[in-house]
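The complex appears here without one of its protein chains, the remainder shown in place.
For chain A:
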Amino acid sequence: MRANTWAGRNKVEVREVPDPKILNKRDAIVRITSTAICGSDLHLVDGYVPTMQDGDIMGHEFMGEVIEVGSGVPADRLRVGDRVVVPFPIACGACAACAAEMYSCCENTNPNAGIAEKMFGHPVAGIFGYSHLTGGFAGGQAQYARVPFADVGPLKIESDLTDEQVLFLSDILPTGYMGAEMCDIQPSDVVAVWGAGPVGQFAMDSARVLGAAKVIAIDKEPYRLRMAEQAGHIPVNFDEVDVRSRLLELTGGRGPDKCIDAVGMEATHGSAHIAAYDRIKQAVRSETERPHALRQAIMSCRSGGVVSVIGVYGGFLDKFPAGAWMNRSLTLRTGQCHVQRYMKPLLQRIERGELDPTRIITHTLPLDEAERGFDIFKNKQDNCEKVVLKP
């Protein structure tokens, strides 16, 4: 089959690789009809997430048709011919984390748990196409994929919704939603979202659906801010205005009640000096993160507010504003999305028309043009927000 593979730092390559086969009895094989490039794929391509190997198949957002199931998958759960969206964390459904619906912390699905434990203290779930640190699972930017624990993760789509309407249930829609849900939004809340990329856009839409009074989008790309504005959110361009001043102005001096960091480790900053400092530290590997958005969210949030972190961090950061966090009674909440927990309720919201995931798709390309897709997405060419690939 054809698959998009990691071919070294800043290089992906579509190659011919073997077709996947059933390895475990609870596996299914899915013929992929749509897959996407995620912002967190860029951390792999940029080389910030360790343990990638030449030839690793990329991609953790995908959906398609089941063409084979292992003997351990009950027929009432999944059959050949079912149309499914596959969640990015691989979860066993049986451990204590899964029992608590914390699927991205599954204790069993990372065969390389020993490596992850060194990096994170405790291991996390296996993730499709996301380094050997998270299991060494082949990803979904391919014609076919093996899906372990297929009786637990995949969501069957039984209505006639298009791929584009449901594909993002695999990751970015639940991720954005969880970012808003962790904020415990009240009707009077002003919610500020750092990052107007795909996850940020969905966090904003979710904050509105959950009842926020006002939603603010912080980014520097005019086209992304326009996209947020068209969806009814208030744009703030950090290249043009001082974010703190603007946020105080928009909130009567209080600061946003709830702040969502939808940026993560490769943030850019309006101040050239701070940006340069962190970039250099990151380049010489003396810090793994550029936590501008997180710092600014903590400093800006009103006293007693919630800072919700869904941007991806990989290692260690410095200059964490612990004083602001502690002295002003802030709550910090975070997590890789527990996708399985949100898929069904969010599918219902899509069916009811409360959320329109298709609004962020700017590019649809054949799988064979994955390399070009990564290039335009990474470099924000051609007003690129989200790339969908068709195998």
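Rule of thumb we're sticking to: a residue touches a chain if its C-beta (ideal position, glycine included) is under 8 Å from a C-beta of that chain, and two chains touch if they have at least 3 such contacts; residues count from 1.
Following the convention adopted for this analysis, contacts and distances are computed from a predicted model.
J.: Tell me the UniProt name of the left-out chain, picking from "Branched-chain amino acid ABC transporter permease", "Putative membrane protein", "ArsR family transcriptional regulator" or "Nitrogen regulatory protein P-II family".
T.: "Putative membrane protein"
J.: Sort through A:V124, A:A138, A:V191 or A:A370 and give me the one touching the missing partner chain.
T.: Of the listed residues, the one touching the omitted chain is A:A138.
J.: Which residue, A:N112, A:T331 or A:N383, contacts the hidden chain when the whole complex is considered?
T.: A:N112
J.: Tell me, which residues in chain A touch the chain that this view leaves out?
T.: Where chain A meets the chain not shown: residues 3, 5, 17-21, 23-26, 53-57, 72, 92-96, 99, 107-115, 117, 126, 129, 132, 135-139, 146, 148-149.
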